[in-house]
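Removed from the display is one protein chain of the complex; every other protein chain stays in position.
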Amino acid sequence: RREGGKAYVRCGSRASSENTVRVGVLGASGYTGSEVLRLLANHPQFGVALLTADRKAGQPIASVFPHLATQKLPDLIAVKDADFSYVDAVFCCLPHGTTQEIIRGLPNHLKIVDLSADFRLRDISEYEEWYGQPHRAPELQKEAIYGLTEILREEIRNARLVANPGCYPTSIQIPLVPLIKAKLIDIKNIIIDAKSGVSGAGRSVKENLLYTEVAEGINSYGVTRHRHVPETEQGLSDAAHSKVTISFTPHLMPMIRGMQSTIYVEMAPGVSTEDLYQQLKRSYENEEFAVLLGNGVVPRTHSVRGTNYCLINVFPDRIPGRAIIISVIDNLVKGASGQALQNLNLMMGFPENLGLHYQSLFP
Amino acid sequence: RREGGKAYVRCGSRASSENTVRVGVLGASGYTGSEVLRLLANHPQFGVALLTADRKAGQPIASVFPHLATQKLPDLIAVKDADFSYVDAVFCCLPHGTTQEIIRGLPNHLKIVDLSADFRLRDISEYEEWYGQPHRAPELQKEAIYGLTEILREEIRNARLVANPGCYPTSIQIPLVPLIKAKLIDIKNIIIDAKSGVSGAGRSVKENLLYTEVAEGINSYGVTRHRHVPETEQGLSDAAHSKVTISFTPHLMPMIRGMQSTIYVEMAPGVSTEDLYQQLKRSYENEEFAVLLGNGVVPRTHSVRGTNYCLINVFPDRIPGRAIIISVIDNLVKGASGQALQNLNLMMGFPENLGLHYQSLFP
Amino acid sequence: RREGGKAYVRCGSRASSENTVRVGVLGASGYTGSEVLRLLANHPQFGVALLTADRKAGQPIASVFPHLATQKLPDLIAVKDADFSYVDAVFCCLPHGTTQEIIRGLPNHLKIVDLSADFRLRDISEYEEWYGQPHRAPELQKEAIYGLTEILREEIRNARLVANPGCYPTSIQIPLVPLIKAKLIDIKNIIIDAKSGVSGAGRSVKENLLYTEVAEGINSYGVTRHRHVPETEQGLSDAAHSKVTISFTPHLMPMIRGMQSTIYVEMAPGVSTEDLYQQLKRSYENEEFAVLLGNGVVPRTHSVRGTNYCLINVFPDRIPGRAIIISVIDNLVKGASGQALQNLNLMMGFPENLGLHYQSLFP
Partner (left out) sequence: RREGGKAYVRCGSRASSENTVRVGVLGASGYTGSEVLRLLANHPQFGVALLTADRKAGQPIASVFPHLATQKLPDLIAVKDADFSYVDAVFCCLPHGTTQEIIRGLPNHLKIVDLSADFRLRDISEYEEWYGQPHRAPELQKEAIYGLTEILREEIRNARLVANPGCYPTSIQIPLVPLIKAKLIDIKNIIIDAKSGVSGAGRSVKENLLYTEVAEGINSYGVTRHRHVPETEQGLSDAAHSKVTISFTPHLMPMIRGMQSTIYVEMAPGVSTEDLYQQLKRSYENEEFAVLLGNGVVPRTHSVRGTNYCLINVFPDRIPGRAIIISVIDNLVKGASGQALQNLNLMMGFPENLGLHYQSLFP
């Protein structure tokens, strides 16, 4: 209907001959799936060839996400009915637990970015401990590359299967990995007070996620135990070449998107906050999406809404020898679908920021 | 700093030789100004050459809008210090009342889209009545074209000065103008219950716009008198070739962006809601941004957040002979900066949707 | 634990010998049930003797509603295990559809205020039409008194079973019934644009009630059909002695509590808005909870949060002969549990405002 007489530049991202890469989205009825579709709408090289959602098979995506009605997109089908021969790459946006088997069944020619937690933990016994079931694809686990782009870019470039990081681990590792590698902070005393928007929980229909239960209040859930802990500790331990145990307290905030990690660290003897600042500056000065702000400027979640940026900064603490690090991301973008696209760009040989030039929707 | 060794596609919209059109933004420290900058960040043909904000002159834009820190943009200067010889077009985002004189002083080669209310009312005595001061540029008023793109596209294409419509008038005129032109509704009984997000009031620091005063409640302001009334009535009267008086009640909603007009109309004798639907279908089937939804689908502000779409639909009323029309926009995009860009695209000879391919930020 | 050595006035509302009325709450795990408990905490004559919630039987109420942990209240039991011989009155806060049978099974000595929709419609065929199942207690229906206190106070005083009104119908009937009775408005042209907070939907776990789906947007649901329509039309038709058909469009707002009905009416020939104002003044000047505001003052939901007030006012419309009426309530208080308590006060012979002296929680 919308392609009548008027000459205008085509909007929407359905795969066509103009697009060199045909992309599938598995699990398109959740928030990370729909966010991939939002981002792809402006991507010059990727087109959407395939959308799956088993329980919504046969429906147009607009019946699940009315805001996608203005794009031309394929209807939802069941994974089992998908023909992957016309697809070059997939974003796998399925729930953890079911993902391992489905990815194991995908053809070999596909590049895969998995947004679930199913391939993030190298130690499959740790997976079993935290997710309550045995790993179903241990052989693939060995192949999977952890997709924290700024830290593992070269490995990702050559990967076939990328395990896209969780939102909390992304916001924590970006500032801490360079500081730990440079031995600037004490790894036995890392305290992370993290605040997340509600969309981090996905579109799951649970009482504690109702508007009436979330608005106008704070919920500290998982005070002593949260599934993003082992993933974060894995990354920090890699940086430290030694086991790191963190203090991690997530808080659910009355906001849709956005995540802030306020990180309290003890500096190594003789180290100053200026040293931390300079190290982060060196690490990230050529990065587009990991951005150290100017001296004293506080990172704000408002500045990253809808964008792929991770903004960070370092502040002196009143207690001598300690520093405070603040890091903010949009949990659905750099914390999920945006970083996934950044990774797929790399895997397909494109500039990693292609199609990711979104600026924050503020106010 | 961020242009170091890595090869990546440039992000940001500073004017350069690659861009064919050098754009200035007058009044860049308000929300419509910053929204123009957000949209231009992805525009392939427009670059930002000039930013003014008298009270913030000398500052980087990031000190006023931290979320713009990741873009490369010129520093803010005072209007009086601006050199317009290197500028092709301006978005004028200044407050009403001051705009007429400033635009009168601009050089003739500039294309101008004015987002204030200063050139919207053709009848300058009506301007004086509603804005409490005499019109300061009556000669320019004659030249100004009202920028409701879908209705006045050809006039806009050839205009030098476009008066960009208000948010409420946009959301109301898009559905009603075709129905009035086709004589399908009674023009003496148009009742509009409009709901707006808070950003419609701009960044003005007023007690009634504080978080504590807005959140978790509804404020019906301007119940009997609102400045968008004469503008709306002017457009509807043009369509009717007869004076239209509307019932218009705006409500301030606890949300940042988004606007919904719920419009209650009496149909002309013998007319059905299906007739209204078919008329809107004919009027807008080739439009990209004015979108009639499928039968029975309710337009939602969530579907247009950050986008230039106006979604509309028609519903039967329980009272025989009446119909309910719902129209939604993002007040800062189709209701302000997006439509302004749509208009400047036309004025500069580009496809009107260039750089406007944003999909809704949902959730 | 909290009754140790210190002498303080006891807080909490568990029934005791000091309280003359022992109250049960059936369905205490929903929002109207918990709201009854909040209100009773300050009631000088009512004590809570019994709480039921079938699916949560055996649990303390604090496990379902942590905010009630500071009160001393009985544990939840199943309705079938309740001993009503020690109870004088019950608030029935169960879902519609199940309520008729449960109330039919209650002993005769109990005074009952039913907050469900099950006894609101006198015409049991209308009940079947709108609720999709036959009425299960037609004999009780004849006995039930509709609990709109300000309109039916004397009948309520002598009732055994009161059908507590819905929130929308309360906010609409309070302003309109006196105007219709006085024949001041045209009953064929009543247009109601209603806005509700999310708690009106109860604690039901549905996707469209998630924070991520509600915050920062408007949802117009039930545009053409809503279950509160027949109840409202019943009350208005009674006042008119003639069938009234209304235009009614409910909107879900991003706020927890609060309801506003913006009502567009055509006045009878020769009637002015001042006539409407004076009629409402006469009708409600001796009422505590139905309050006509001063001339021109706009009722705000912020002014009634947590309170039993219904604030109303009348405004002239731009269209000659029309008027705009605004009415606000807290949907959980005057729209549910507060009015229920007001009614039980009457039924038990107490002043109707006893225990209802709450002022709005603003900000």
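As written, the chains take the letters A, B and C, and residue 1 is the first residue of each chain.
Heads up, the rule we're going with is that a residue touches a chain if its C-beta (ideal position, glycine included) is under 8 Å from a C-beta of that chain, and two chains touch if they have at least 3 such contacts.
Please read all numbers here as calculations on a predicted model, not as lab measurements.
A.B. asks: Can you work out which residue in B:A53, B:V177 or B:V198 touches the chain that's missing from view?
C.D. replies: Considering all chains, including the one not shown, the answer is B:V198.
A.B. asks: Given that one chain is not shown, which residue among A:Q45, A:S63 or A:T249 touches it?
C.D. replies: If we include the chain that is not displayed, A:T249 is the one touching it.
A.B. asks: Looking at A:K111, A:K195, A:K334 or A:H357, which makes contact with the chain not pictured?
C.D. replies: Of the listed residues, the one touching the omitted chain is A:K195.
A.B. asks: Would you write out the residues of chain B that touch the absent chain, in ascending order?
C.D. replies: Touching the chain left out of view, chain B contributes residues 31, 198-199, 203, 205-207, 209-216, 254-256.
A.B. asks: In the whole complex, what residues of chain A lie against the chain that is missing from view?
C.D. replies: Given the touch definition above, chain A has residues 188-189, 191, 193, 195, 197, 212-213, 215-221, 223-224, 229, 245-249, 251, 253-258, 260, 262, 264, 298-302, 305, 315-319, 322, 324, 326, 328, 363 touching the missing chain.
A.B. asks: Spell out, residue by residue, where the missing chain touches chain C.
C.D. replies: 1-2, 4-9, 11, 31, 34, 37-38, 41-42, 65-71, 199, 203, 215-216, 256-257, 285-288, 291, 293, 297, 300, 302-307, 309, 351-354, 357-363
The rule is simple: only the chains that are shown with their structure count from here on.
A.B. asks: So which chain is the furthest away from chain B, centre to centre on CA atoms?
C.D. replies: The most remote chain is C.
A.B. asks: Compute the distance, rounded to whole Å, between the mean C-alpha positions of chain A and chain B.
C.D. replies: The mean C-alpha positions of chain A and chain B differ by 34 Å.
A.B. asks: Pull out every residue in chain C that's touching 2 or more other chains.
C.D. replies: 212-213, 215-216, 254-256
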